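One structure is given below, represented as structure tokens, and several questions about it will come after.
Apart from one protein chain that is not included, each protein chain of the complex appears where it belongs.
So, subunit A:
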């Protein structure tokens, strides 16, 4: 009876190995995505190298669902640049254009005023109560590149989470069951 036990054992070990391989390949996909994201953070110097446009305030230049590539370096902010900034008390960062800059003579600190191309007035209404200017530390990055439509993927996923779970489930199933 020994050979039956041996073959059962070998099948079981094969399945375990197969399962382990699948888990590892799944892990590889997740970690490589993480590596790409963190690598982009290092190269661009911005804490979020890619942002999705969520509002129409920069239309017709940027529409909802477009993707912007950000870059952050030591160069001072100048009028006309499109910057991504966060305002105290607001969770979601805003992508707007700089229309006024005042740079101090002694400290080099900047006061920045922004406006959305499609908005009627400047952004002082969006800033924290009583805030007149943005400072350097509000700025997360400046937009350097543009890719249309791709951001819809994330917009759909955040607004319809069921699609996200379906997609993750289907992909996971595919990885687990694939035999190559």
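Quick note on the criterion: a contact is a pair of C-beta atoms (placed from the backbone, for glycine too) under 8 Å apart; a residue touches a chain by one contact, two chains touch by 3 or more; residues count from 1.
Criterion: contacts and distances are computed from a predicted model.
Chain not shown in the complex: UniProt lists it as "Signal peptidase complex subunit 3", one of "Histidine-containing phosphotransfer protein", "Ubiquinone biosynthesis protein", "Ubiquitin-like protein ATG12" or "Signal peptidase complex subunit 3".
Note on the undisplayed chain: of the listed residues A:19, A:128 or A:147, the one touching it is A:147. For the options A:5, A:89 or A:108, the residue in contact with the chain missing from this view is A:108.
For subunit A, the residues touching the chain absent from view are 60-62, 78-82, 97, 99-105, 108, 111, 115, 117, 122, 143-148, 174, 178, 180.
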